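A single protein chain has been removed from this complex, and every other one stays in its place.
Letters are used for the chains, namely A, B and C, taken in the order the chains are written, and counting of residues starts over at 1 for each.
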Amino acid sequence: MVTFELLDEPDSSITEPSTALRRQIQHLFGRSLHIRHVDAGSCNGCESEIKLLTSPYYDIHRLGIFFTTTPRHADLLLVTGAITRAMVDPLQRTYAAMPEPRLVVATGACACDGGIFGRSCLTLGRLSAILPVDTYIPGCPPTPLALIHGLLLTLGRAEQRLHRQILAHHADGKA
Amino acid sequence: MELGWLLRGWRTGIVTTPYPTRPDPPPQGFRGRPQLDGERCRIDDGCTVCVEVCLPRALRLETVPNGLDRRLVLDLLPCIMCGLCVQACPTGALHMQSDGELAVRSPQDAQTIVPLEMEVSSDGHI
Amino acid sequence: MSILDWARQVRLLHPNEWEVVLTPANLTTTVEALCANPRNHFTDMFGVEMGGERQLRLLFALDSEHGWLHLVVPVTGDSPHYTSLVEVCPATLWYEREVAEECGIIPSGHPGPLHLRLPDDWPEGVYPHGGGFSWQDKIPAVAPHPVELASAPDGIVDYPLGPVRSGVVESGHYLLRTAGEELVDMRLQLFYKHRGIEKRAEGCSLLHLPLIAERISGTSAFAHSLALCEAVERAAGIEAPPRARYLRTLFAELERLYNHHGYQADLCQATGLVVGQAQFDVLKERLLRLNARLAGHRYLFGLNVPGGLSRDLTDTERQVIDEELRFQRRTFTVLEELLFRSNSHIDRLERTGTLPPELALAWGAVGPVGRAAGVDRDLRRDHPYAAYAELDFAVPLETDGDALARARLRLEEVRQSFRLIDQILGSLPSSAVRVPPEACMVRPGVSALGWVESPRGEGVHWLSFGEQRQARRYRVRTGSFANWQTFPAAVPGHNILTDFPVIEQSFGLSFAGADR
Partner (left out) sequence: MSVAVAAVALWTALGLCAAGALLCLLVPRRRLSIPVFVITTMAVGVLLIVSGAALLAGTPLPEFGIASPLPFGPLIVQPDRLGGFFLVIIGLVTAPIGLYSWDYLGGAPAFRYLRAFTVLWFVLLAALILIVTAADAVLLLMAWEVMAYLSYLLVTFEHDDAEIAHAAFLMLAVSEIGTFGIVAAFLLLAQAGGGFDFADLRAGAAQLSPGARDLVFVLALGGFGAKAGILPLQLWLPEAHPAAPSNLSALLSAVIIKLGIYGIIRVTFDLLGVGPGWWGLLLLLVGAITAVVGILFATVECDLKRILAYSSIENIGLICVGLGAALAFRSAALPTYAAIVMIAALYHVLNHATYKTLLFLGAGAVHRSTGTRDLGQLGGLVRLMPWTTLCFLVGALAIAAVPPFNGYVSEWMLLESLLRTSALPAVSARMVVVAGAAAIALTAGIAVTAFVRAVGTGFLGLPRTRAAAHATEVGHSMRAAMAFLAVACFLLGTLPTFILPVLNQVTTPLFGISVANAIVPPLFSGKAGAYQALVGLGGTLFRGLPVNGLVLIASPKFNTITAPSYLVLAELLLLALLLLVLRAIRPQGRRRRGPVWAGGIPTFRANMQYTPQAYANPIRLIFQGIFRSRVQYEPRELAAHYQVGRIVYQQTVPPPLEPELYRPLLGAVSWLVGRARVIQSGNVNQYIAYIFLLVLAILIIRAL
């Protein structure tokens, strides 16, 4: 287990999954995906929205996506919160308990990049500092529709809308 | 009793969103994400109101790896969609959009960058 | 003992906010005297470091007439001590542990002087609120020193639950002790989610403080930002415009509504009544969509600002609320009746997780949990804020203290919320919704209290400002924190292992709010 203080430098073992692996994962999980959610220090807003995914309005089961009680059955780790110091170890244990291949999704501003907390004495700030993240779902909290989009994007069943933008400058107009 | 619940469910009808088959747009005025208009931004005039007002540092001035150039970055990952920057922006270069499909594969994709060339003195101060 | 007896030592800080400075030596007798009157309620206890001087501060809620009383105990020395108050006021138990670890003010004679909120690998002697410490400081990890639990008797299983538990739930750890069926003991380990919100707020400007308060507990965001804004306004000596006060009340009740619907949905999930869960989720989702339309945010983030609200309500929106409310009221009546006719649901709630009224009072239960156990207390009525003083509503009370009482009480509160919203929509004053930002200016060094009856109980925020008008110390006591302390009293005894989810949901507490 990586201890808290070692995390100042990005873990070299955390790498982005290759495209081939991603394809394989999408092939495996495309039609049926089981999610294990871990709250690593959120304000409960993200949980409230995630919980609503199974409500009649969003009914994520119709998309073949289910929540599971144990990481042993999970294909995807859905992490919310600013990764508090006390949750680092449980989070890593959860990830370790998942079978491979496994996906990790950072949900909400806190898990994506710290939100208002950032890196502090009590929060790690970014999920990507300890686990390889496949998809980031920004928002505070992300709406259920944003969550669905993020999950489908992870599975290769939706298109990514946002792309890195380098804006032309008004003064000299270069891109 | 069970029948009562059944009836209630039947009366409720289908409320499930058509998304992702068809879009399900959020209501007007929903704070989906801030969008930056490079044409209007006065960052090169030294206007950093939005950067100062942003609590999660989603709007920040960064030094480009070459160590000379700086740029304004709007990073949606830490953004809490509070809209303070939109209110603060004197030129209206920032506005809130209501779209919700923000998920990205790579952190870079959530960034909007306004490059900015500046003269940098030897001790790093402008 | 009446407040008048203190008259010579008492200082009035703000309307209804009194302060008494004490020495550690006469703290115990004072608290004892205050606790002797059942109308006084222990509310909060925390430590403050100001310019090298450390203070132990206690907050008592007095009757409606007198408001709030701060007891201030300046302490000195490297490891200041005071006599633990647990004997005279059991509710101080967790608070004393918190003060000890965060400010280094030690309660002598505390029965379980263990660390509470800080993580297991936090080094000894580093006090987040003990001065000379910023939230961005790097604190190295030490060898974890977890709270050691007393071993269970032979034959008892230590059933660990969490921090990563089943379902989409917040992180927290329960150690259930069971002899196979009946729960004989329970140990609670919260604060996995301690994010240091209070520390984060230090140095923040008035603009940013509501953003932080909203994230104490996302599902009570409006309540917490409201308490904070009220505190700021009291510190600035201003009052929000009437329309803002009414609208704040409206949004606070809308928040209570969706929370209470979510509560019933969770409770239905715990008892396996899936249709009920779906139906209440429908109501909750409709309200969240209404919120999104009214405030631009499903959880009303960004709506409260010091001095009022960030946006007004148009007449069309008023119409929309009215229509939605009619739908809600109609559906809710049907669902409530169905709930009470569902024996599978009611039987699992009845006499489950009973919190005896005397324990509820002694351990300082607040909000719906307290009111379901006979603690007749509601800040909306007892210490009115926003526009509650001008509105007519009843505070329901139950005395059974079991899960059914808690569920019933919240159903009744929903009805009261409908009533309140109706009144607000009918008598919405027309004025601005925000005082100009330049009018909302606090004096340097001032401090003030804000309070709110959040859907989960009393939230009390204390805010002290520094020289640059930035927050110097921010202290939040949420309803969940107070109620978590009473939670272990409701579990052992006559409940079995499968009752536990029902008990947990019936309390309806927030981890985020307690952990902060």
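In this section, contacts are C-beta pairs under 8 Å (C-beta built on N, C-alpha and C of every residue); 3 or more make two chains touch, one makes a residue touch a chain.
Every value quoted in this text rests on a predicted model; they were computed, and no experiment measured them.
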### Query
Considering the complete complex, which visible chains touch the unshown chain?
A, C
### Among A:P71, A:G108, A:G125 or A:P142, the residue in touch with the chain that has been omitted
A:P71
### Task
With the full complex in mind, choose from C:D78, C:D154 or C:D315 the residue touching the hidden chain.
C:D154
### Query
Just one of C:N40, C:Q55, C:T178 or C:Q328 touches the chain that is missing; which is it?
C:T178
### Task
Touching the hidden chain in the full complex, which residues of subunit C are there? Just list them.
90, 93, 111-112, 114, 144, 146-147, 149-165, 173, 177-181, 184-188, 359, 363, 485, 488-489, 491-493
### Task
Could you list which residues of subunit A touch the chain missing from the display?
38, 70-72, 89-91, 93-94, 96-97, 99-101
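Everything that follows uses one rule, which is that only the chains that are shown with their structure count from here on.
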### Task
By the contact definition above, name the pair with the higher C-beta contact count: B-C or A-C.
A-C
#### Entry: Where subunit A and subunit B are represented by their mean Cα positions, the distance between them in whole Å
18
### Query
In whole angstrom, what separates the CA-based centres of subunit A and subunit C?
29
### Query
Counting only residues that touch at least 2 other chains, which ones in subunit B make the list?
12, 15, 26, 55, 80-82
### Query
subunit A: which residues touch two or more other chains?
56-57, 115-116, 118, 140, 143
### Query
Okay, in this complex, where on subunit A does subunit C touch?
3-5, 8, 36-52, 55-57, 67, 69-71, 81-82, 84-87, 90-91, 93-94, 115-123, 140-141, 143
### Query
What residues of subunit B sit close enough to touch subunit A in their complex?
12, 15-17, 19-20, 24, 26, 33, 36-41, 44, 55-57, 75-82, 99-116
### Task
Going by the contact rule at the top, pick out the subunit B residues touching subunit C in the complex.
1, 4-6, 8-9, 12, 15, 26-31, 53, 55, 80-84, 96
